[in-house]
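Only one protein chain is missing from this complex, and each of the others stays in its spot.
== chain A ==
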Amino acid sequence: MSRNSLEKVLYDLSTSGANKKLFAADPDKFLGRYQLDVEEKTLVRDYRVRDLADRGVNTMLTWGFWLQAGKSNSDYMKIMKREEA
């Protein structure tokens, strides 16, 4: 649909512990609440932060989204620099 709903998902996940738990338990069910197409849901579910940023999503959100999942900052930077993570 647009970067707006993508940013809404990432904002909701970055600012709510309850949302984080729901997403971790059942990503597809959680993402069903948002106006996202199948491809966009895949980008979020698979933590494809580079692709999200390429669609204009604010990188404050992509970074926070990545870190809130307990993933490493060094892997994040490799992905953002299009290196092997």
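Operating definition for what follows: a contact is a pair of C-beta atoms (placed from the backbone, for glycine too) under 8 Å apart; a residue touches a chain by one contact, two chains touch by 3 or more; residues count from 1.
We adopt the following convention: contacts and distances are computed from a predicted model.
Visitor: Could you tell me which of "Fumarate reductase iron-sulfur subunit", "ABC transporter ATP-binding protein", "NADH-quinone oxidoreductase subunit J" or "Protocatechuate 3,4-dioxygenase" is the UniProt name of the chain missing from the displayed complex?
Guide: The UniProt record for the chain left out of view names it "Protocatechuate 3,4-dioxygenase".
Visitor: In the full complex, which residues of chain A touch the absent chain?
Guide: Residues of chain A in touch with the missing chain: 4-5, 7-8, 11-12, 14-15, 53, 58-64, 77, 80-82.
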